[in-house]
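One protein chain is absent from this view; the other protein chains keep their places.
The chains carry the letters A and B, assigned in the order they are written, with residues numbered from 1 in each.
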Amino acid sequence: MRRTSKSLLVMWTFLLLGVVGWCDRLVAEEQCGVCHPESRVAFGESRHAQEGVSCTDCHRGDGTTLEVEAAHRQGFRSLTDRQASPAMCAECHSDIERMRPYNLPVDQYAVYQISQHGQAVAAGDVTAAICTDCHGIHDIRRVSNPASSAYSRNIPSTCARCHADPSLMEPHGLTASVVADYESGIHGRSLLEERNLAAPNCTTCHGVHGATPPGIGDVDKICGACHDQTRQAFLEGPHREAMLAAGLPECASCHSNHAIERFHFEDIDGLCGECHGAESEQATLGTKIHTLVHSTAERIEEAASLVQRAERAALRIEDYEARLEEARTYLTEALPLVHAVTVEPVEQVTRRAHAIADEVQHEIHGELDRTEEHLGLALFWFYVLMTLVILVLFKRRLRAAREAS
Amino acid sequence: MTLNEESPKTDLPEISPRRRRVIKWLTGGFLSLWGFGFAWVIAAFLKPLHSQGSLGERVIKVGPLDSLPVGQAQLVRRGREPLFVIRTDEESLVGLDGVCTHLHCVLQWDGEQEQLQCPCHEGAFDVNGNVLKGPAARGLGRYRVETRLGEIYLHLT
Partner (left out) sequence: MSEEKSSVLDWFSRRLNLTEIFSLLTSYGIYYGELDSRKPLREALAEARERPVALYSRWPRILSLIAVVLIGLELLTGGLLALYYLPTPGSAHPSLGTILRDVDFGGFVHQMHFWGGQLLILVLILRVIRYFLGGLYHPPRELIWVFGALLLLVAFHLDLTGRALPMTDQGYWSSVRALEIVGSVPVYGSLIHFLVGGGGSFITELTLIRFYVLHVALLPIAAVILIYMHFSSIRRVGLGGDPDQKRIQPKGVMRNQLLTLAIVLTLVFGLLVTLAVVAPKPFHREADPFATVPGIGPPWYLLAPFGFLEWMPEIVPQWLAGLILFLAFMAFLVVPFLHRSPGGPKKRRIVLVIFLLVILVWVVFSIYGARVA
């Protein structure tokens, strides 16, 4: 009993020392924050701190001491040099051993170096974006965290820090209106106001670390990444070759690149004339396509109001509503097909939608038809008049009989 | 106005008593139509309802027309009941109950002989549901089938 308790005591002492030593290490970490409280607090909320990265892991130096000179020795680096900063991040973020547990990519620094931003920084331009400009310095959070400046909904405002500043953009020959344009357009409104996270932000089209804007001949591929049907239709049409030859950016020529607005069917009319001339055969083609789509949409709306009339006549309308939904779906397919600027693909879908609307209208007219009831009413009145004749005759006979007696 | 035995009362001509009776009966019958009319409307109104269920219970979407070759039949289920949709030629389709009216065995379609055959007691029905042979006494129930935009719809009502 006594021997066991002795070895137990030794074991517990070692444990305690280990814990103290470990705590000591922890306590030692906190020394930087004594002089640098803001950074320490910001860092405390970051992803790095959660994963056990310490101040000295990036800044080196000695974090255990409170003496300034002692702390700032041992290879301390302040990291205010913008040119060297990305490489510092890459020390860990390009190291496969360190990144594998988190499954983070290790090629992003290499990608960054071939991007516009990376090349500018390598050439000595200190205003170009480095890692910390977008991800934050001490308060780096995961990109999926809504508080991160690299979160999808926050990206437009992050990019705007430079790209909306004329004093930074003009030296590079860029406009400072792109972010404002984007936010006014449909993609920006979808992402920022409607909070639709599937909407594209700057990085979706321009790339993340390898940020390079798409050039002429590439625009349709970028847009087509989401707008697949539209791109297919566009490729089948005559616009693609012609625009390439003319050096016009494909989608952006009509839709603009940042201030993209939703197109309505009504806009098609007269649109072709804007480039091709109002009297050109292309303008006629445009009017034809517009008429196809417009007349089908009108027919469907007519059918819809007829369905409402049927509802008021206490008819069952679920079947008609389902069919009209089918028709509307066909019509929705017409919008991307319009990009082929040929009549046949559009006509195929509008014909089906039109046929359904016609059918529905025809059937409801049949059900609402009241000729039968009116005929019945006429017969009834014939019967009523006959009855009245009989009654009146009878009455007159009675009166004559009375007067006679 | 004094009564003249020979001059007619009101404007009616001389009518024999038999004719008068006939007229009386006709008028009575005519007027009693009102009573019958009332009774008919009220009786029809009070008839027990067979209310139609929702659309899903009245129409079944069978599938695309192209997937059913001419002379073939497709088995469709309504709840636990089987029904057959048979494509008799290019344009026409017919819907029939899929159970034998004898002892409710599930039928099988024979494309060559164009019959629905019952494996239990060698019964057979033609494409109109009539009994061709076997112990069944009644024909099969028929259902309306229509095609719309290339899709087959079976109407259960």
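As a convention for this text, contacts are C-beta pairs under 8 Å (C-beta built on N, C-alpha and C of every residue); 3 or more make two chains touch, one makes a residue touch a chain.
The structure displayed is predicted, hence computed values, not measured ones.
The chain omitted from view is touched by exactly one of A:E193, A:E344 or A:E373, namely A:E373. Of the residues in chain B, those that touch the hidden partner chain are 41-42, 44-47, 49-52. Although one chain is hidden here, its contacts on chain A can still be listed: residues 311-316, 370, 373-374, 376-377, 380-381, 384, 387-388, 391-392, 394-395, 398-399, 401-402, 405.
By our rule, only the chains that are shown with their structure count from here on.
Centre-to-centre spacing of chain A and chain B amounts to 55 Å, using the average Cα coordinate of each chain. Residues 1-3, 9-10, 12, 27, 30-31, 33-34, 52, 54-55, 59, 148-149 of chain B are the ones touching chain A in the complex.
On the side of chain A, the complex with chain B involves touching residues 316, 318-319, 322, 352, 355-356, 359, 383, 386-387, 390, 393, 396-397, 400-401, 403-405.
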